[in-house]
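Everything below concerns the one structure shown next.
Only one protein chain is missing; all other protein chains are in place.
Then we have chain A:
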Amino acid sequence: MAVLLLGEVNHGTLNRDATAKAVHALAPLGDVTVLCAGAHARDAAADAATIAGVARVLVAEDARYGHRLAEPTAALIVSLAGDYDHIAAPSTTDAKNVMPRVAALLDAMVIPDVSRIVDAQTFERPVYAGNAIQTVRSRDAKKVMTIRTASFDAAGAGGSAPVSDATLADDPGLSSWVGDEVAASDRPELTSAGRVVSGGRGVGSKEQFAIIEALADKLGAAVGASRAAVDSGYAPNDWQVGQTGKVVAPELYVAVGISGAIQHLAGMKDSKVIVAINKDEEAPIFQIADYGLVGDLFTTVPELTGKL
């Protein structure tokens, strides 16, 4: 059996962590071919070729794939689909945009956020904000799926897969890119970071979020946020952790001024060690925290930062 994996390529660079986790998850199903598409994708393809367990890399380098617009990317994947039984991607926003479109074009039901592969037809995935784990068996000839990266380890390095050019597909030309608003950051990327410090509504303002960032920087951690913190403008949208934000599973997750709504827990409860700092001792976050500290974040967090 053969697997086509859409590599996660952003602005010409491979998101190696997300791609390698998907490779590791999919390898038991058969030979994994990684497709790297983008306006600049050759460097990403060369990088993907070194992931252990990759059998082959296809590169589709063309301006039409520059901004991962759903329509041309889906058309490309569908044009290549004939050779594969499984068509997959790591569960990033790009993949969640593209893969359901691919599935519908192949008259298949997409299998989102696969957290365990039982066999070639059977997969586990979380539903209801992670309050239930479903095992589903696909009846479709081709399985189109996204891989929940937080559930898998990354494949190692040391591969040397051959790289070749994919035949490009026609661009349906239905959408065009206008602009990006991306904040550059020196911090680790949220979904691959070993440590994450997140702030919630309790942090109170964008300025006061500096307290969270200072702790994160001391720990070499990524910064996350609850939906309430993002909605209130304390933190940018791409920091949101949860059911409808990013899913993280670091070694250490520190939740500060976050109550612990089920929608937030869905994005972080697989973390290895969870610390909660909250002034309300009844806050539900304490029910899942390994270490809970009841107190005012404005005094405890700077104290913690100072003592590390």
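In this text, a residue touches a chain if its C-beta (ideal position, glycine included) is under 8 Å from a C-beta of that chain, and two chains touch if they have at least 3 such contacts; residues count from 1.
The rule is short, and it goes like this: contacts and distances are computed from a predicted model.
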Record-based protein name (UniProt) of the chain missing from this complex, from "1,2-phenylacetyl-CoA epoxidase subunit B", "Probable peptidoglycan glycosyltransferase FtsW", "Penicillin-binding protein 2" or "Electron transfer flavoprotein subunit beta": "Electron transfer flavoprotein subunit beta"
Residue of A:A2, A:A81, A:L105 or A:A120 touching the missing chain in the full complex: A:L105
Touching the absent chain when the full complex is considered, from A:H86, A:R195 or A:H264: A:R195
Residue among A:G82, A:G158 or A:G179 touching the omitted chain: A:G179
Chain A residues touching the omitted chain (full complex): 10, 67, 69-71, 74, 92-94, 96-105, 107-113, 122, 126-140, 172, 174-183, 191, 195, 219, 227, 230-231, 236-238, 243-244, 246, 251-252, 262-263, 269, 272-275, 281, 286-294, 300, 303-304, 307-308
